[in-house]
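Reading through the structure tokens given below for one structure.
On to chain A.
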Amino acid sequence: MNVLKKLFNGIWTSNPVLILLLGFCPTLAVSTTLKDAIGMGFSALFVLVGSNLVISALRKFTPQKMRIPIFIIVIATFVTIVDLLLYAYFFPLHKSLGVFIPLIVVNCIVFGRAEAFASKNSIIDSLWDGIGMGLGFTLTISVLASIREILGNGTLLGIELFGKSYSPVIVAILPPGAFMTLGLMLAGMNKININMEAKRKAREKAEKEKSKQLKASVANG
Partner candidate 1 sequence: MADNKFIVKPAPFLKKPTDVKMIMWTVVLALIPTTVWAIYLYRLNAVIVILSTILFTELFEMLFLKIRGSKKVIATSFDGSAFVTGLLLALNLPSSAPWWLCAAGAFVAMLFGKHIFGGLGHNPFNPALIARVFLLLSFPTLMTTWKQGMSVDAMTYATPLGILKTDGIEAVKSMDLWRLFAGLPVSGVGGGSIGEISELAVLIGGLLLIVLRVIPFFIPLVFILTVYVFTWIFNAANPSVYASPMFHMVTGGLFLGAFFMATDMVTTPITPKGKIIFAFGCGLITSLIRLFGAYPEGVSFAILIMETLTPTIDKVTKLKKFGA
Partner candidate 2 sequence: MAEKVTFRKGGVHPEERKALSETAPLKKMAAPEMLYMAVNQHIGAIAKSLVKAGDKVLRNQLIAEGEGAVTSRVHSPVSGEIVEIKQMVFPNEAKVEVIVIKNDGKNEKAESTEQERNLPSSKEEFLEIIKNAGIIGMGGAGFPTYVKMNPPKDKTLDTFIINAAECEPYLTTDNRLMLDYTKEFLEGAGMILDMLQIKKCFIGIEENKREAFEKIKSENKDARIEPKLLKTKYPQGAEKQLIYALTGRVVPIRKLPFEVKVIVQNVATVKAVYDAVKFNKPLTERIVTLSGKGINEPSNVLAPLGVTVSAIADFCGGINEKAKYMVNGGPMMGKAFDNTNLPVTKTTSGLLFLAEEEVSSEEENVCIRCGRCIYVCPMGLNPTFLKEESDRRNYEKMDDVLDCIECGSCSFVCPSSRQLASSIAKGKQRYAKHIKKGK
């Protein structure tokens, strides 16, 4: 239950991209195809989980003043590991992610979680936080990439979807399309939250009414 809640937190309630507004750059840049997006997502997930774990484990050991450099070193180490592994075993992916692999170092999601969560919480909690956030990021970037790949290329994971006569909306895979699609996703998320908030309020109000009526009827009766 608790674990599910944590995962849900990362994926939805505090989705790193759509709610916390972190990590826009890789989200926008590496979402032309779903394949790249998943690769980026899991790379970041790996770094997040790894650095969260280590930073959490070191939280007693870490002196307050040396906090930042130590975070940077830990994160950069994991990033470099990912970089090397991708280069060695997933070369095409490494090529399309390009400069955005080393940039995971400064990716606000990773740094933000290290600072805000892992340095203050237990290893287990940090693990789940890392996984949740990582999944949230992966999911968001994958959805964005799916939309862009389908619209802009007529394919998903490289598989042609509509046949030859489909003429793709090429902007979708160009930079403007990335911005516009992500913007619409942000707005969609806001809309859902606004609606849920409104519903919650309506429900609360109704409950209050009810209890009032109840009280009134009790008083009368």
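Selection criteria: all candidates are chains of the complex that A comes from, given by their letters.
A few remarks follow.
Operating definition for what follows: contacts are C-beta pairs under 8 Å (C-beta built on N, C-alpha and C of every residue); 3 or more make two chains touch, one makes a residue touch a chain; residues count from 1.
Just so it is clear, the structure is predicted and the values come from calculations on it, not from any experiment.
Comparing candidates 1 or 2 against chain A, the one that touches it in this complex is 1.
Of all residues in chain A, those touching candidate 1 in their complex are 167-172, 174, 176, 180.
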